[in-house]
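Excluded from the complex is one protein chain; the other protein chains are retained at their positions.
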Amino acid sequence: MSTTNVVDNPETLPARRNQSVSQLDLIVIPVFFVLLAILLTVVWIYSDFDGTTTSILEPDRLWTQAQEQITVALWSTVLVIVLAIPLGILVTREGAPRLKNNLVTVLGLGQALPAYGLLVLFFVAFGQGTLTVVLALAAFALLPVLRNTIVGLEQVDKSVIEAGKGMGLNGFQRLRKIELPLAVPVIMGGIRTATIINVGMATLAYLIGGGGLGITIAAGLKLNRPVTILVGALLVALIALAFDFIGGLAQRYLRPKGLS
Amino acid sequence: MDGIRSWFDYLSSRTDLVVETLLQTLAYVVTVTVAASIVSITVGVLTRHNALAKELSLSIASVFLTIPSLALFTIFIPIVGLGFAPSFIAMFLYALLPIMRNTVAGLDSVDSSVIESAKGMGLTPNQVLFKVQLPLAWPVILAGIRVSALLTVGISAIATLVAGGGLGDFIKSGLARLPLPNSLEAIWTGVILSLVLALAIDVVLRTVGRFSNPSGVRS
Partner (left out) sequence: MNPNPQGPQLEENKVTTPKISLRNVTKTYSGVDQPAVKDLDLDIASGEILVLVGPSGCGKSTTLRLINRMIEPSSGEIIFDGENVTNSDPNELRRRMGYVIQQVGLFPHRTIAENIAVVPKSLKWPKDRIRARVDELLELTGMDPNVYRDRYPKELSGGQAQRVGVARALGAEPDVLLMDEPFGAIDPITRFNLQNEFLRLQSELKKTIVFVTHDIDEAVKMGDRIAILRDQSEIAQLDTPEAILTNPADAFVVDFLGSGAVLKTLTLRRLRDIQLVHPPEITEQTGRADAAAQLRQSDFPYAVLLDDTRRPIAWVDQKNLDSSDSLDSNSRRIPVKLQPEDTLQEALSVMLQTSAGMSAVVDGSGQYLGTCTIQSLAELLTDQPVDGASL
């Protein structure tokens, strides 16, 4: 699963590298997008489609699957934001340091949780359907946003908070006017990662009847149609790159002015 | 309680299969982590004086992490076929970024005055690299390797979808046989053994860290 921005270990590295969007990201991602799009076009035009392939790769069908995939990913991202940011704020308030440290350790190990297994367990628990997929995705993508919220709030210069306190800002004002704005770049990094995880995991939704472009890839695998596999995989990759690009733009332009 | 007992029954009646899939996953983790470490550390070292090359390598490596796992696992099938090969390639590409980024960060974080004084003592650039920079950056690099290894454990479950074996086999067969007996046990086996393996790898790498980090450098 993609964890573009949350790979460093908070115990050894400062989180600041989470904050900045490399200039090059916004160039390299479109370059890859264009290359893969050209590859897709070439495959589409120059491959011989037999009857099965043609019916699997019906454009209307692909469009529906893409929409399913994106819808599921977006809903789950919204759910993650609504759950993880308040939770992250809660555990970073004074008086809960133990909870926070344990949480960060657990979240680190959570990267080893097989998304595939989690999805299937949610299926067992909640049955088939879009809601199950959204919940499973949210459970998995919760980790980076929660972790980045914690790290983002923790990395705010203590002297700035101290100065705010010294000027008579109360706890809520300090959170709203100082801590959250200064944590935005890191939190945005987490949301971007979560979005990418969700788009990626939504490809597996087909396993539990959740639709998405995974259907096309799986059909290609089952019926041994490499072209179908390739088209499905490329479409999924293009969607993910597009989302990553949008996330990169958001991360870049939503960061408060004045931060270096 | 019944669930836990039936899960243990399930495990103990299939020790051969458990060991086999566990070893398959472990094989992925070891080969992928070693290969990705060699490539990433080399790239990090070679690009250390060139900011553009450094950023470019990191950007490309992070694009791989963006591509959904099922897509990356299947995209190479038309070229390399099913099984170990496409799975290895996909996981290798995923594992690059954490190690590369930490190599770059680790090398960057070495105090320039230390490098300066090493040069001042007449060490050649290679000696500075191997005797000063890499040892000092090692704790950070190792943290990256740890992240990559854990990432690989999680992602390797997908390999089963391209006939690559590993612990994902349990999840796939469990899902296929739902709601028959033992299907749930199979799914839990896949998930729990992944976590156990991750924990074990974590412990091993932390131990490695304790013994390989230069004394005097807090990891």
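Labels for the chains are A and B, by order of writing; each one numbers its residues from 1.
Criterion: contacts are C-beta pairs under 8 Å (C-beta built on N, C-alpha and C of every residue); 3 or more make two chains touch, one makes a residue touch a chain.
None of these values were measured; they are calculated from a predicted model.
Displayed chains that the missing chain touches over the full complex: A (touch as defined at the top). Interface note: of A:G164, A:G209 or A:P226, the residue touching the hidden chain in the full complex is A:G164. Note that of A:L36, A:L121, A:L182 or A:V199, the residue touching the chain absent from this view is A:L182.
Hidden from this view is one chain, which touches subunit A at 157, 159-170, 173, 177-178, 181-182, 256-260.
We take it that only the chains that are shown with their structure count from here on.
Here the CA centre of subunit A is 19 Å from the CA centre of subunit B.
Against subunit A, the residues of subunit B that register as touching in their complex are 55-56, 58-60, 62-63, 65-72, 74-75, 77-78, 97-98, 101-102, 105, 139-140, 143-144, 146-147, 150-151, 153-158, 161-162, 167-168, 171, 174-175, 178, 184, 187-188, 190-191, 194-195, 197-199, 202, 219.
Interface of subunit A with subunit B (complex): residues 1-4, 7-9, 11-13, 17, 22-25, 27-29, 32, 108-109, 111-118, 120-121, 123-124, 196, 199-204, 207-208, 214, 217-218, 220-221, 226-227, 229-230, 232-234, 236-237, 240-241, 244.
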